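Only a single protein chain was left out; the remaining protein chains are all shown in position.
Letters A, B and C mark the chains as written, and numbering starts fresh at 1 in each.
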Amino acid sequence: MARYLISRTLQILLTLFAFICIVYFIVNAQPGDISNVYAMNPELPPDARERLQNQFGLNEPLWKQFLVYVRNVFTGSFGVSFSFYPRTVADVIAERLPRTVALFFTATVFSFYLGFLLGKIIAWRRGGWTEYATTIGGVTLYTVFTPWFALMMIWLFAFKAGWFPIGKFLDPVLWRDAPIEANTLFGRMMLTALALSIVVFVVFVITTRLRIAGARLIQLGSIVASVAVMLGAWRLTGHGHLAWDIVKHMVLPVLTLTLISFAGTMLLTRNSMLETMREDFVLAARAKGLPEKAVRDKHVARNALLPVVTSLVFSLAFAVDGGVIIESVFSWPGMGQTLVSAAVAEDLPLAVGAFVFVGIFVLLAHLAVDVIYVFLDPRIRY
Amino acid sequence: MAVDVAPQEAAPSIRKVRLTLAMRSLRENWSLFLGTRIGVIGLVIIIFYLVLALAHPILMNTVWEERVYDPVVGYAFDETRQPAPPSWNHLLGTDPLGRDVLSQLMHSARTEFLLGLLAAVVTVTIGTTVGAVAAYYGGIIDTILMRFADLMVMMPGISILIVLSALIGVEHFELALIIGILSGFGGASILLKSQALSVVVKPYIEAARAAGGGPLHIIFIHIVPNLLPLSFLYMMFTVTGAIFSEAILSFLGLLDVRMSWGLMIHTTEAAGYLLQVGAYWWLIFPASLSITLLCTSFYLVGRAMDEIVNPRLRRL
Amino acid sequence: MAAAAQPTSPNEDRPLLQVEGLRKHFPAGSSRFRRNERFIHAVDDVNFTLGRGESLGLVGESGCGKTTTGKMLVRLIDPSDGHVIFDDGTGEPTDIATLRGRPLKEFRKHAQMIFQDPYESMNPRRTIFDTIAEPLQVQDIGTLVDRLDRVMEMLALVGLTPPRTFLFRYPHELSGGQRQRVAIARALIVEPSFVVADEPTSMLDVSVRTGVMQLMADLADGLGIGYLYITHDLAVARYMCSRIAVMYLGKIVEIGDTEEILRSPQHPYTQALLSAVPVPDPTVAREPVKIKGGVTTLINPPAQCRFYPRCPIADDYCETNDHPPLEHKGQEQEVACYKA
Partner (left out) sequence: MSGYPLLAVEDLTMHYQTRAGEVCAVDGVSLSLERGQSLGLVGESGCGKSSLALALLRLQPENAQILRGKVLLDGVDLVSLSEEEMRKYRWNRIAMVFQSAMNALDPVYRVGDQIIEALEQHSNAARQDMVERVGELYKLVNLSPNFIQRYPHEYSGGMKQRAIIAMALACEPDLIIADEPTTALDVIVQDHILREFGNIRKELNMSMLYISHDMAVIAEVSDVVAVMYAGKIVEYGTAEEVFNKPIHPYTRALMSAFPSVTGEKHELATLGGEPPNPLDLPTGCHFHPRCPFATEVCAEQEPPTVRRGDHWADCWNPPED
């Protein structure tokens, strides 16, 4: 297991290197001299231009420029952003990365759960109108023109119904005299969520392993209890209302992202279920006298999960792309929105920096999926 | 070798038999396709847009006056205020710059089809070749091609297109090529390779080798024909991806294109009508719905083909 | 065939195939980061001869290396070591173990293979005509019309009549027995001098199996083709082959005249194999099989007799000495056992 993880991490690092090379190639392979774009940007004061030229080694030969570039990537210095001058690219990214991670992670968990659940059901009821309706609905959501769909969500839930804010990360009026930095607070919120999921996970593992009666009840109880404790703790800090503001801003983007991506998992689960249902061990499970629900959940769905998780790897890049669009429509100031606005404003250092981080993010998600897969499939031992 | 008369007689008759066989299998698949329902829905939508796309040049040459109805430089002189709501002259109204929305919609449909088709053909050509070659040769060739494919798959496609189009001017043709190359070397080759791998281990490949068949014979006579159904299916998904990407990029104003559905929405946004959904619906809905419908329809056709091509999904 | 037959070949008494020290070692559990030192000894020092028009049965359990051996003889697998001297009396004797390029393609006209699975050994997208004509097509023999005539002839020969009705059908429209007949037609269309048949009847139903066996036997007699008949079924080997070779874990442990071996098997493994075959007579109670355990590993096996871990009669001598060589025990019978 440890060896597998190490070798996988090495592979990922290698891929990352190749990725960075490709980015460099893309940036340099275009007509005209890239150094002009970097150095001659009119928004830059002369002294900054000087520094930039040194930092990127723009006066050096090409191979040295490449080495400098690689060093810069691995030390996280992507130079100075044009549009956020004088902030560095690294600084901008450090502020925005957590927001994207939170958005993406929540939406992925929701959409995977929803997709798997629905996929299971439509596979079991093949041929009925439920299946056609769900399939067509799901496919439509999956292939919907995302900006328009996001817009419709805003229009419906924020503009007309007024349930949620129209966009952005927080409400500036509320935060004008806030005693705490938004990012610090957001960091704490994420820590809380992490602690909560660890507690719930541990309870689940223990109750399943022990095979005690009433495991369901204990699980449910523990969730309710820990959520209550968490809410109480936040109340006591006095920042509860500020945290709530951020949560409120998060709901609509997460919902939209979930809706546009769950169908991928759903359709895949369906196909995978249909293929698994033909296996002999499913017949054997029925012959053993297991009720249909147990056959479906314990045997068919459990085995059908494997290919679904495998292809989660493929869909990660897609999900990140979806996130980019959603962020920019909702003006959620994360990596995606940064990438788009930097590209539109031709803020090259920031665009490249954001893109590299989006790439790293996808790679890490891959690694996570690989690890999960090892736990799911006993046939894989390293 | 002396050519005698007989082959000229036999060759056409064999060809005729082959044609008959091909038609028969096409008919069988067609009836299976009709049975899937979702495929039929998709096909109807595709045909609808195909008709729109084909009708545009005809209309422009007959009924529609060019200086009014040109999708890019036309102006609706008959309307006093732009954007104008739908009327008899302009069935879907005009955009903020006074251009006819229906004409724009129909004109773009053609571009979308061409873009999708080109991207899909490039993807599948690359994917099928790479997949077949990697599966047949294995070893180091396979490793290199597949590591590269892994890398391509991990690339967030839209993001890379965003960066690219910020760096260089991208038009429809280039966009189709880039999408084709990205997905051809990425997802398509991985998928088609795994399919090719299941073909390569079949005894008939060994039988062909025992008969004296070389790599080219085996790849193009045995492996590729068995990949074609899956390739064709993957084409459908690539069309969806290409149209979708184009729409996103032109919506963000990053493409150097003169007219497309994405650009129509971009224009609407730039003019500030985007959240006035009720009042200016004709600016928002036609283009957005068209993108969605066309993407969905190709995807549905792909799904339906999956039900036919994948024997493990077939009904008993 | 193009090559002119020499009226007086100096090697008239040479066998069709002479297999010497044939080996195949596959790397086991390869890893990208470590150098590989573990090998599966799939075929290990195999020697035998196959006369012209003779049929030799290669018998053994699954995984004993019989298919690998067969595939090496038609060069679908490259041997790791050893020689296979091929001489059909029409040309120079050649060592086919190291052939490449054009000569290899030329050799493929002389050696063909019939595969086990009639359902998978034909491309489902090609018609019967395409399948049978493929060897002619890739070898560029004859015009389209010639090929058509040849295919019709072959179809009639293997009993698929009237041939016209089979030409443009697809494999899935045929039954297992018919497909195996197509496979035979395809293998014989280039008039090979020997054919490796890899369990050609094991997946067929009993009621069509004998028909296919009969056909193969008749064709072998009529066309003078040498067969290497691979099978796990001693009873089938008895009916198809004049000689049999019993393989165990990559080695031939006993070889000789079929009836002689069946009457008095010398090697304990052959004895076990024989006594394990069920008898279609409810009144007969068979002796229990003496050997124990399952097949042991082929990865870097020790030098001692391969059968030692399961052998009921082995002693210390067997443990400490190398794998025994094949020695004459009967008239035509050779056995690799110290204790036999």
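Just so it is clear, a residue touches a chain if its C-beta (ideal position, glycine included) is under 8 Å from a C-beta of that chain, and two chains touch if they have at least 3 such contacts.
The model shown is predicted, which means the values in this text are computed figures rather than measured ones.
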item: Among C:26, C:239 or C:338, the residue in touch with the chain that has been omitted; value: C:239
item: Chain not shown: contacting residue from A:10, A:174, A:231 or A:284; value: A:284
item: Given C:156, C:223, C:276 or C:313, the one touching the chain that is not displayed; value: C:276
item: Option from C:209, C:243 or C:329 whose C-beta touches the chain left out; value: C:209
item: Sites on chain C contacted by the missing partner chain, in the whole complex; value: 61-62, 175, 177-178, 205-211, 213-214, 232-236, 238-239, 259, 262, 272-283, 286, 288-289, 291, 294-295
item: Missing-partner contacts on chain A, residue numbers; value: 211, 279-281, 283-291, 298-299, 302-303, 306, 376-379
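Everything below uses one rule, namely that only the chains that are shown with their structure count from here on.
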item: Most widely separated chain from chain A, with each centre as the mean of CA atoms; value: C
item: Most central chain, judged by mean C-alpha position against the global CA mean; value: B
item: Computed distance of Cα centres, chain C from chain A, in Å; value: 56
item: Between chain B and chain A, distance of the C-alpha-averaged centres to the nearest whole Å; value: 28
item: In chain C, residues with contacts to at least two other chains; value: none
item: Residues on chain A engaged by chain B in the complex (per definition of touch); value: 15, 18-19, 22-23, 26-27, 30-31, 126-127, 132, 135-136, 139-140, 142-149, 151-152, 154-155, 159, 267, 271, 274-275, 278, 313-314, 316-318, 320-321, 324-325, 328, 336, 339-340, 342-344, 346, 348, 351-352, 355, 358-359, 362-363, 366
item: In the complex with chain B, residue positions of chain C that touch it; value: 71, 74, 76, 105, 108-109, 111-113, 115-117, 120-125, 127, 129, 131, 134-135, 138-139, 143-145, 148, 168, 170, 183, 186, 190
item: Touching residues on chain B, where the partner in the complex is chain C; value: 1, 3-4, 6-7, 10-11, 14, 17-18, 21, 202-204, 206-214, 217, 222, 225-226
